[in-house]
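Note that one protein chain of the assembly has been removed; the remaining protein chains are unaltered in position.
First chain written, first letter: the chains are A and B, and each begins at residue 1.
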Amino acid sequence: MEAPLTREEIVAWARECYEDLEFSAARKWLAQDPARKAIGFLPVYAPRELIHACGMLPVGIYGGGDQLEIIRGDAFYQSYICHLPRSVVELGQTGRLDFLSGVLFPSTCDVIRNLSGIWQLLSPELYVRYVDVPQIRDVETGGKFWRRELQTLVDDLGRVAGKTPNDAVLRQSIALYNDVRATISALYRIRCDEPWRIPTEELYLLLRAGEVVPPEEFLQRAKAYIEATASDPLPKKDRVRVIVVGAFCEQPPLGLIKTIERSGCYIVDDDLLVGNRMITQPVATDGDPLTHLANAFVEHGERTSVLYEERPEGKRTLMKERIDAAKADGIIFAAPSFCDPALLDRPMLRAGAEAEGIPCIAFQYAENTGQFQQFREQTGTFSDSIKLWGGQ
Amino acid sequence: MQCTVGIDLGSTTTKAVILDENCNVLGRGITNSRSNYDLAAKIAAEEARTTARFALLRKAVEQAAGEAVLERLLRSFRLSQTLAQLKRLEAIIAREAERSVADKLKKPALTVIETLFRRIEDEEHSWFAQDDASPRSDFFRDAVGSSYMRIAEEIGDPNGVSFDLLVGLYDKCIIRVENEPLELGFRDHIGSALERLGNPSEVVKGVENAVNIELKEVCTVGTGYGRARLPFPKEWIRSEILCHGLGAHAMFPQTRTVLDIGGQDTKAIQVDHRGIVTSFQMNDRCAAGCGRYLGYIADEMNIGLHELGPLAEQATRQVKINSTCTVFAGAELRERLSLGERREDILAGLHRAIILRAMSLLARSGGIDDEFTFTGGVARNPAAVTALRKLVEENYGERKLNISPDSIYTGALGGALFAHREAAA
Partner (left out) sequence: MAENIDVQKDHSMVLQKQMIAEHYQRLADAPKTGDKVVYTFVPGNLTELIRSFGALPVLPEINALQSGMRGKSRDYIAEAERRGHSEDVCTYVKCDLGMVKGGNIGPTGLPLPKPDLLLLSYTGCYTFMKWFELLREEYDCPTVFLQIPYQGAGELEPEHRKYVVDQIKEKVIPALEQVTGRKYDEDGLRRRLGLAAQAEDDLVAVLQSAKQKPSPIDAYFGGVYYIGPIFSAFRGTEEGVAYYRELRKEVEARTAQKRGPITPDGPLDDQRYRLVVEGPPNWTHFRDFWRMFSSWQAVVVASTYTKVGGTYDFGFRHDEQDPLGTMADYCGGCYTNLNLPSRVDMLCNYIEEYGANGFLINSVKSCNSFSAGQLMMLREVEKRTGIPGAFIESDLVDPRYFSPANIKNRLESYLQMIDARAQGGN
């Protein structure tokens, strides 16, 4: 029997996946069988189960981070639009996404929405679908709509793949992604309980890898990571516990995550890559798979800025609920510049938090932000002040 | 002789070009735009007229007296001009000292000022006397400012007049001299210039001929950012886009794409085989990618704007700069420096960043066709040119890149050409 992978090995693997703007892991998977295909999706939520059930690889497209130089992408966007779409266009225009047979653009905001049109115009031969996720969060109206949407997607993707999955196959994929979400949820729980055991930098890299490799591989590595960290915890430090809110679509540079942690904070909850755990309960694996998947979304969807909050008090109470659940001391609102969903939500969320006496700070970043000094000062002061005067 | 004039009122400099009947460039003039466009236009045009006269003079004198004599005459003329301006500056500074310097300091200050100006004058005379005098800035401020500072530092404090006081007086007064349309006229100075050379007869005749040619300005077209302020009829105003396109075409007839990076904006222009603009894009609200961005960087690094390019050329590697946002550039720069990056390497990255912005505009305007002409102040920056060359080749393949040493006059030249057409019509 082989020796189990160490923490360092797994993290090194994840970092390689994260830094690889050529998507080599996906390309390698495709090369193993010429019949294989891959489908890309943008943040925040796309039903990966359906892509998987069609035998294709779901690949998350999260922009180019801080390593990609934008040469062509800026020609498509005005200066007042966030950074993500320009790096996605850059990836596309430089051939780095040419392994995809289709791309899904979820209804995250108008920028992602219109990016679907840019893709249609630039790549008319590609399967491009704008996916309007349901904002009506009930089974009767929203659930039925979403069930029909999922059916359309399965039919479309089946055509792209050359085979449409039957219910049994769909159930298998749903079960697999139940496991993925449960594993992510376990990682989050451990980090919350013992943040010194799972630094967010490592967790984040692992989850980013999970967006570009087959889910089976992610599961194996993630489970190995959990085991490895149990036997190899890092030293516990005197840090305050914070929640990072607002970074659900355009991702912060890794340097920003590290900066927050190194300036005296344990991140114990966050919105990073929230699409990978959007459904908070296991999806039933009996009966009609699409109905279950649809209903799970409308009934047990994560509460995030990109979805309508039905309860009038919802925005006001959300931060307190998350603080309590994570036993956190304060909130760092970290939103991408020009991000409508995050920035328009922020005053409501912050007012709710401050009404409860929860310490907050707020700043804006871009995926390619190159300097962290100002963040270091803010988060450092924030953690110091919480240590001195306490949280809530 | 019928001539036409083009005036380009840019945000930092104002340029004028005079053409003869056959569209040959007769004269060029340039001055700081300051806050007064009318005056800047006047001064630039005046200077263009002067150089036009010299062009005519050159024709008339060169053959008779030889090039060396002509060059001496030109320098003698320049000296006469400078001396006149120095007189003016001295008078203003003296008046200002009378007015603002404390009583007990007044006398020594005035003495030092007098000494100072005599010495500058001496230096100017000896500059003239050298046979191989090095060329220098066309701007009075640049030519005289460094002498003034150097001498002030040397003689101020020993005579009980602080350097700061002298610099303060200079800063306060130089702008007034620049803002006064000094007698830059040809006739006013050519006499004294000739006299200094001993009125050689073969030159005097040529000068007389040149002076007597009437330059009849039949049409003047204004362009550039300040063009709307010119007291011209609407038909005599052209956008700088059209003028840059036509000017670039006149300089390099095979030009199809023009990139102009000026102080305030960047333009990507496509022209056809006749120099007609077929499409263009300008930078958006954001000043990133304009010459001004480099200005901020130079300020931030506390070095001269013209030193940036040569420094960046010494880079051994290129630091990737993510933020071309002028607001964040300073912060990013400081952080990179504090991380131990070399200044040269950071600068190389910054030059690439600004050229990247230009690449976006070029793409928006329709790409880069052969030949490709680069104009504007930034075209004189070697690091910017290097970065541009590289990116153009990587993204569009081989393109012939034209940069004229007179590229700063591209817009004014285009304007003068439009004026020519207007006059012919």
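Rule of thumb we're sticking to: a contact is a pair of C-beta atoms (placed from the backbone, for glycine too) under 8 Å apart; a residue touches a chain by one contact, two chains touch by 3 or more.
No experiment lies behind these values; they were computed from the predicted model shown.
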Hey, which of A:T94, A:N114, A:Q220 or A:T317 is the one touching the hidden chain? A:N114
For the chain not shown, which residue from B:K104, B:K216 or B:R274 touches it across the whole complex? B:R274
I'm checking contacts with the chain that's been left out. Which of A:Y18, A:Y45, A:Y62 or A:F76 qualifies? A:F76
It is residues of chain B that touch the chain not shown, namely 225, 228, 238-242, 274-282, 284-285, 364, 366, 421, 425
Where chain A meets the chain that is not shown, the residues are 75-78, 80-81, 85, 105, 107, 109-111, 113-118, 120-122, 129-132, 134-136, 140-142, 144-145, 148-149, 152, 305, 308-310, 312, 315-316, 335, 337-341, 343-348, 350-351, 364
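What we mean here is this: only the chains that are shown with their structure count from here on.
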Contact set on chain B toward chain A in their complex: 284-286, 288, 320-323, 328, 331-332, 334-336, 338, 356-357, 359-361, 363-364, 391, 395
Chain A to chain B touching residues, read off their complex: 66, 69-72, 74-75, 78-80, 366, 368-374
